[in-house]
Each structure stands twice: as C-alpha cells, then as structure tokens.
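Please see the structure below; I have some questions.
Of the protein chains in this complex, all but one are displayed in their positions.
Coming up: chain A.
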C-alpha cells in the first residue's frame, strides 16, 4: 500500500501502545503498530521504492512515537477501554488505508486530577446514571444483579429507571473507576540484554529510546550532539550499550564488575560523570525542608561528640551501592514531579500557615468533642426532609418513657439468678429451638448477602447457599425458586420503601420523582408484594410434591414474608389515614 497516498479521515477508537520497525536494509520496509487491546497489532508495509519508503516510514515513526509516549503517560487502564459497542466505531482491518490516529487520551488533563478520580470533578459531561454503557458494565461485572435485572426489568415488572433508582452509587463507582487513569509505571529503565545464539542483543524500540532520554538527559544530549553527523542511529545505540556510560546507568552494582570488559569509547566517555559515591551527594540541592522533617538540622544542632560509629553503622561504607541508592531516590522523585509538579519553593514552606503546622502535631482523638452534652442532629436538607415527612409518614411510634422502660426491665430482671437456676430445658425441644434459630439466622444472612451489593457478597452468598442446600436437602430447583422469590420480593420491598421515604441525599436528584409518581409506584409495588404470599405458597406446595419438609421452606421464607406483611400493614394504615402529619 502506498503510504504517500492521500489520507482519508477515519475515526478510529483505539490506542496506540507500541511501535516496531523492520530493520534497516531489510527486504521490506514495514511498520508495526501494537494496540492496547489487541496484541497482534497491525502491520503496514511501505510499497514505495525503498529509499522513499524509508523516509516516509521515518516520518510516520516520528509522529507515532510522540503519540505513543503521550498515550503512555496518560493512558487509561487497559481494561475499561471504550467498548466497541459504541455505534460508529470500527476497527480497521490491517490493510485499511493509513489511519489517522485519533487521540483518545486527553493529554491536557493533569495527572493529579486523574488520581483524584472523582467522576464529577474530572468533568464527565453527562450524568453517569443515565449512561447505558455504564449500566451494562455494572451488570456485566455483577452476575447477581444481572439476574435480578433480567427477571424484573426484562420480565417487564419494573422499568429500567426504577431498577436503577437507589443503585446510583454503583454506576458512579463504575464511572469513577473508568475515569481513573493509570500513572506512569514506576519501574526503572533498565534494558536487559537477551542472548540469542551466543550473541547478546538489546532490542531498541522507539519507546525504549523515549524512556532512556527521559531518564538520562545526558544520553539525549549525546544523541543530539552525535546523531546523525558523527554516528548513525544504529551505530549510536550500539556504542552506547557497550560504553561505560551505559554501565553507569544500569541499575546494578554488578556492572562495576563488568567494567573491565567494557571498551573505552572516546565519544561516550566524554559524557561519563564521576560515580556519585561520596558520602555527600555530588549534586547538592539547596532546597529548604520543612523543619519537622529536617534531619540535617539535628546533625548540626550540636557539636560532634562521641566515638566513631562501629563499622556496620557507618553509612555509605559500600561505595558501589550509593549511586544505586541515589538513583532510586532520584527516580522516585522524578516520577513524583511528573505527577505533582515541582515541590513548592522554600519561602512558602517556611511561611506555611500556622494551621498546617498544627495539623501535623494534632492528634484527632485528643480533641475535646465540643462542650455540648447532646449531639446535634446534623442533617442535610433539613427542610426538605420535614416537608417530605409531613406528607407521607404514618402514625408516629408510641412514645416510650425510657425511665419507665428501664424500671420495668429492672423489675423483670429482678431475681434473675434464681430464675436462671430454675430454668430447665428439655433436651429435644432445646435442640429443635436452637436448630430453628440457626436456620433463621442463616436465612437472614442469606437475604442480607443477596441484597447487599458488595462485590464479595455474591461469592459468600453462593457458598452459603450451597451449604444451605446441602444441609437442608432441599432440591436445587426448589432452592432456586426460593432464592429468586426472595430476591424479587426484596427488590419490590426496596422499591416500595424507596417510594415512601424521601431520597437520602441530594446526589440522587437525578431520579427525583413527583409525589404522584411515587404514590403510583408504591401502589404498583404493593400489588406485587401482595402476591408474594401466593408465590411462597406455590413454592411450599411444589416442595411438598418433591417430598421436602414444607415447614423448612416456611421457616426460611418467614423473614421475607414478615417484612412484606409489615409493608402491607403500613400501606393499609396509610391509605386509611392519608395525611396524618398534615392534619396535625
């Protein structure tokens, strides 16, 4: 394919990750592009006459290298790559016209922000909860939820929006994690040679070149000085990897042992610096350090006293390690600086606000928690809360006289020791009671696990259900019926209460519905809930047919039925007395 052809604009959503070129002098002039989500990559062969092709490829290489390095420094994690479901995207076949690479990553975004990883701050334009894509991802990653979704939404019992109402945090979390960008890898640039057929080889990729330049500016300088006038590119790298300079740059102290095999190199030895292995660093940085962590200040606080430290406690005895250690510190510092920018200047630090200094010595728990004895209820949106309540809260709970209650409790506990002694349990009854209790607890736990949306809950729940099933000899299909019935009922309950009570906080404003809608929804849910009893009955009946003790099923389903009953009772009370609060 002719690389020189007019380029056709092409929208391509993929991220360049690596770039490979065929050797100079090879039969074909090729360029290979590695993609983040596609290890195979794409090959481009330049079909012009070799000389022209080389030049052309060089041009592409330059451009692509820049893009790659930019991509790398701001590349998002490979996993949440924009999925190809987005309409209008097409991944080009390898023989497609020369693609124009579109920058997916936003290079202007500072990395500090990306660390903050807050979807709202990093400026996601649309409301994440409305994002179909995000929803899908959440469902994909959570099979339990997906099952529920399938049953309720696709089954047409509740709408999509209703389903997600109250689950906004899942979508927000998903959005946040997608927005989080991977920082630069912390590893040192340390090209290790590979031995092929007795010949040591280091593969120089444009990426490696970029990394080396960034890590060792001195090499870049050497490169600029010498290439292409004195040395060709290939020659330059060949000599570099054989030079003392390279050995000095390698992050190994073994390199000093290899020193004698290294040839002198008039070009590179010029750039060789003395090993930074004195006790004091060669490069002295005149930076002010916060007095709270200034170790040097202690050092000069008083005259030297005492005997010399023994030999193991003298720092820097092993000279060969010092450059290595310094390199670690510098490398880490540099990585930090690329992320956070240069540390603030000396002046600012010395004048740093009093508060900041206090914050460092402050011990949180030694703070007096304000003098008031009662804790003020601090509510967001207090007004709205009361407004909402006045419209729809049922009869207030009976007032409990705490004193009376305590007195009562005291009276009832009177002589408890005697009572306890007198208490005798029949073995069988006790056993069965304990068993019932255990089952009850297990069932509750099961419910809790299912409804709680922790990522792990699924695992636990399945494990638990497994145990449960074995322990109770409930056939698998009955058990599955039970669980679906239960989760569905739970979901209905959740929706019901959600429509009754005002939304917990403002962040969910997106799903604000009018009271009328809510009422309608509540009615609908009640309709569903009323049917729960029937369903349970059905399960019990089928269980009986299978020959399973129906009482067990009943015990297992009891908690959910109880809560359903409660909801029903509440609904009944409310509909008979439509506006209790308002009347008051």
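Heads up, the rule we're going with is that a contact is a pair of C-beta atoms (placed from the backbone, for glycine too) under 8 Å apart; a residue touches a chain by one contact, two chains touch by 3 or more; residues count from 1.
As a working rule, contacts and distances are computed from a predicted model.
> Suppose you had to identify the omitted chain by its UniProt name; would it be "Sm-like protein LSM2", "Trafficking protein particle complex subunit", "Ubiquitin-fold modifier-conjugating enzyme 1" or "DNA 5'-3' helicase"?
The record for the missing subunit names the protein "DNA 5'-3' helicase".
> Given that one chain is not shown, which residue among A:307, A:417 or A:576 touches it?
Residue touching the absent chain, from the options given: A:307.
> Write down which of A:153, A:227 or A:325 is the residue touching the left-out chain.
A:325
> Pick out the residues on chain A that sit against the missing chain.
Residues of chain A in contact with the hidden chain: 112, 115, 183, 185-188, 190, 251-254, 279-281, 284-285, 287, 289-303, 305-308, 310-318, 320-322, 324-326, 328-329, 332-333, 335-336, 339-340, 343, 350-351, 357-358, 360-361, 363-369, 406-407, 410.
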